[in-house]
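Only one structure is covered here, and it is reproduced in the block below.
A single protein chain has been removed from this complex, and every other one stays in its place.
So, chain A:
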Amino acid sequence: MGAHISIPMYQRAVPQRYRLVGQRCLKCGKVNFPPKAVCKYCNAGFEFEEVTLSGRGTVYSYTIIAGGGAPPEFAEQAHCQGSYPVVVVELEEGPRVIAQLVDPPPAGITIGMPVRAVFRKIYEEEGVIRYGFKFRPA
């Protein structure tokens, strides 16, 4: 099997997946999410303070994954929904994240559209439900 996230690996990222915990670089002040060992903005700072992101942001880009092409973990979701949107969101604290969009507006997704993070079931594998964040129109 190829790409796959084991349960222990998933659990190590629970603060990010459940609560959007990021890190503010003490050298340049910018916010990294997901966390890095060295700040991705200044490539120098390695000391951070923890920050919980607000979950508010805007759509930076989007796509709609067609049913047939979904990764196997998401095959059931794709089967039920036919297709589902995936967005890059620019969070108000600065970092961008990639996640699914729920309840997309009937008129279509637009770049710049305000969204907020919601806690959702992401997928089920090895008999365990994996929870995490998605976004919905704000």
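Methods note: a contact is a pair of C-beta atoms (placed from the backbone, for glycine too) under 8 Å apart; a residue touches a chain by one contact, two chains touch by 3 or more; residues count from 1.
One rule holds for everything that comes next: contacts and distances are computed from a predicted model.
Hidden chain, UniProt protein name from the list "ABC transporter permease", "Acetyl-CoA C-acetyltransferase", "Putative NAD-dependent formate dehydrogenase gamma subunit" or "Glycolate oxidase iron-sulfur subunit": "Acetyl-CoA C-acetyltransferase".
Contact with the chain not shown here comes from a single listed residue; of A:I5, A:V51 or A:V118, that residue is A:I5. Touching the omitted chain from chain A are residues 1-5, 9, 13, 34, 40, 60-66, 68-75, 77, 83-84, 86, 88, 95-100, 111, 122-123, 130, 132.
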